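Let me begin by handing over the structure; questions about it come next.
The chains shown are only part of the set, and none of them has been moved.
By letter and in written order, the chains are A and B; residue numbering begins at 1 in each of them.
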């Protein structure tokens, strides 16, 4: 259980049987488990064996957590995105963060093309411990949010778009070149990675200077 | 004098002598002249022959205009950019638009990383006939402006940046993928082209439905 977090399985390209085998070996040590990029069909196969697991279809995540009660810590991770197109990636981030034991607030539908909705929600973002900002197309949202908040931002480019979007390259470059400070970037569509990083920071915030071995999230 | 505009010479890669020869042949027809991408040294060579010409060093533009009095039309072109780095390109746009006989307002230093300055100036941009929005680095400014105004925007990516900026590719892709409607894009650093297009629209605004042959800007 490195980092006090569940064991993580990347489901893409693995058969349901392969995933089940890995889960079995993890569970023999009573560990928490998180499977990402897992389709409904594969999840249902696992759920027959482990009906207590929770599957989130939009996020394509299956997980089990020994102690699922909500965190009493007053901090939270803000998951911010523009609209319906990026929901899948935003939910991968949100559900990952929840599975890692963090409080999460979703602030969706706040794209830069209609910036007033972002301003209507900016306080909730500003008060977060750390934000995950998801954006496709031109990927400008992290830059704008970055100029308005003073905590770390994990920026996630998505592959949503067409033509000169080049499957997310446009949004990726935008985020890497951001003028705003406090932004770092993960791979295209990598909602999981952004949430994992955010959870590490959340854990630091929760424990302050004593952020090491003794943490139980 | 196609389009009622001055003859335009692209100065890059031409010697001062070559430019002078072209000017001579244009001027024999009493035409207005606009030279872009012309260094101070070359401009001074021309100015010895044509001391009445005007040279703008930051914009690298040299021009002559038969009738330089300000336009009484109440419309104007807003030239919008983020900061000191993009000034050169913004000035190429602004001086071009002026040389084409348009009213121009400069709204500089309004980048998305500090979006409040943009909001302080948004009305002046909204009231423009057409805007030229210049941005380097991640190039997010046109998207944000595009969501706030309802006139056409000419977006100009600049080559300012480093690393994954790839000499302006990042800003170019951002602008081509913008979620906001009303944005079209010109080549990297092409302040001239954006201003030229804006001037065509300005001319249409000035004359309304009668936008054809009889225009004298």
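Things worth noting here:
Criterion: a residue touches a chain if its C-beta (ideal position, glycine included) is under 8 Å from a C-beta of that chain, and two chains touch if they have at least 3 such contacts.
Computed from a predicted model, the values in this text were never measured in an experiment.
The complex is a homo-oligomer: every protein chain shares one sequence, and counting across the whole structure file gives 8 copies, of which 2 are shown.
Going forward, only the chains that are shown with their structure count from here on.
For the pair chain A and chain B, the distance between C-alpha centroids works out to 42 Å. Residues 82, 111-115, 137-140, 143-144, 146-148, 161, 163-166, 169-171, 173-181 of chain A are the ones that touch chain B when the two sit in their complex.
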